[in-house]
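One structure, as structure tokens, below. Some questions next.
The complex is shown incomplete by one protein chain, all other protein chains being positioned as in the whole.
And now, chain A:
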Amino acid sequence: MLIPIGIGLLRPLISSKSRLTYSGIFRGFASSTSQRTSDKQAIKKDDEKEAETNFGFKYVPESMKEKLVGQVFTNVASKYDVMNDAMSLGIHRLWKDYFIRTMAPGPGTKLLDVAGGTGDITMGFLNYCKEIHGDTSAQVTLLDINPKMLDVGRERFNKTPYNQTSQIQFEIGNAENLSTISSNSFDVYTIAFGIRNCTHIDRVLSEAYRVLRPGGRFMCLEFGKVQNPIISSIYNLYSFQIIPVLGQVIAADRDSYQYLVESIQRFPSQDKFTEMIKDTGFTVIDKGWEDLTFGIAAIHSGFKL
């Protein structure tokens, strides 16, 4: 029992199979300093004009972030749901349930679930419509940039009664440029735990504004900043010490989960994000967000009016 775990822990040092492969910039463990500096100089020439963005705690050229995030999610796709349960101790289900109840969709609502991935929100939405309203006319378009995540989602829905109905459409697309979606066509736009992975958040918000109908609601479930200092310190400890280890043990991929917790830190705080939502043109009610679990997660909401 211990030997496989031991080998598992040593794996990143031994093989490079599951490691993200942007050479030079992104080597978590075993890169020599000379290699690093020479690569850095090479990169500096390339991207003198190109802006940099954050990828976890590292800075990468903007054009690379999408590809790197793509690699992260391709790696984690098969174990995504299991890892979510393990990391959040199942609380993410409560968050998503509350998210759908806050939305409280009526019959016949059309949902665009962006970065829907394995389809938690889609499933919750369809179940809500069926159970509360007895409604089977609700429509969902599940959009994700990563084909692997969509495949996992498709498999999951194939096991449910929904694969007989035409209520779900699966689409590959980039949240920053929803070219396949026409304007003013959806009632609700949701993006759950996806927006921090996007390179240009303002573009995502503008596209969301474009595809929503007047009166439509933008809802975003995302990790946030914890205000309470005691809980914040416990949370940080948990995030940085335990989650990557869990990632290594369960999914054999420490780096991806290191990226995850770092990206949470890099995402703007709740009030800054609300300002961005307002700047896009959404109408924001009251504070504009609701903290869940002391601010570990938050629901942001805006209306297109």
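Just a few scattered comments:
Everything that follows uses one rule, which is that a residue touches a chain if its C-beta (ideal position, glycine included) is under 8 Å from a C-beta of that chain, and two chains touch if they have at least 3 such contacts; residues count from 1.
As a convention for this text, contacts and distances are computed from a predicted model.
Not shown: a single chain whose UniProt protein name, out of "Ubiquinone biosynthesis protein", "Ribosomal protein S2", "Bacterial surface antigen (D15) domain-containing protein" or "Pyruvate dehydrogenase E1 component subunit beta", is "Ubiquinone biosynthesis protein".
From the options A:D120, A:D187, A:E207 or A:D255, the residue with contact to the chain not on display is A:D187. Here one chain is not drawn; of A:Y98, A:F240 or A:F303, the residue touching it is A:F303. The hidden chain makes contact, of the residues A:T53, A:Q71, A:N84 or A:T109, with A:T109.
Seen across the whole complex, the unshown chain contacts chain A at 102-110, 187-188, 213-217, 278-279, 281-286, 288, 301, 303, 305.
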